[in-house]
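Shown here: the complex without one of its protein chains, the others still in place.
Moving on to chain A:
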Amino acid sequence: MVKYFLGQSVLRSSWDQVFAAFWQRYPNPYSKHVLTEDIVHREVTPDQKLLSRRLLTKTNRMPRWAERLFPANVAHSVYILEDSIVDPQNQTMTTFTWNINHARLMVVEERCVYCVNSDNSGWTEIRREAWVSSSLFGVSRAVQEFGLARFKSNVTKTMKGFEYILAKLQGEAPSKSLVETAKEAKEKAKDLASKAATKKQQQQQQFV
């Protein structure tokens, strides 16, 4: 199950100013959670596009209940990669950003497209999509499915048990397991043998 986000923002600056600012936006007063920033790949393609990969580390801020549930995740910062394509000829930039650790807990992916604002060519609009997913959804689904399977198996046992006891109370020959049948036969044989022994003793006594 994935949570989807779609949003649009406008910056009242021209596309070239925004694209230049993109590389200079850290640090700023709102980025105290961003600890490090590095370019780890960069190239200009033959068709004059700039491809870059930026590595960021950010603090891992979780609510207290999450810290208690996932203590192993608390100590580690989050590593995030941001891939970007700057296309100055078309005046657009596309970015894709996602976390490369803590992924078993949660993955957040964001795709942005920056382009000239359709109403005002001196402005820049950002179309932002995000996908938030967690494999914990898979765990909770597995727990539910196991619970249901075990419940159904117990219902079968319940009904068999009912049928057994009803048949017994109503005097029908209930179908029993081989072990039960063998055990009962053994008990019955012992019983008959002891009765026969008692009878023989009594007969012998009579003849004396």
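As a convention for this text, a contact is a pair of C-beta atoms (placed from the backbone, for glycine too) under 8 Å apart; a residue touches a chain by one contact, two chains touch by 3 or more; residues count from 1.
Here, contacts and distances are computed from a predicted model.
Taking the options "TP53-regulated inhibitor of apoptosis 1", "BolA-like protein 2", "Acyl carrier protein" or "Dynein axonemal intermediate chain 4" in turn, only "TP53-regulated inhibitor of apoptosis 1" matches the UniProt protein name of the chain that is not displayed.
Only one of A:L50, A:A66, A:L136 or A:A167 touches the chain withheld from this view, namely A:L50.
Listed residues A:V10, A:L69 or A:I100: the one in touch with the omitted chain is A:I100.
Mapped onto chain A, contacts with the missing chain fall at residues 4, 6, 16, 19-20, 23-24, 26-27, 34-42, 44, 48, 50-51, 53, 55, 57, 79, 81, 83, 85-86, 88-89, 94, 96, 98, 100-101, 109, 111, 129, 131.
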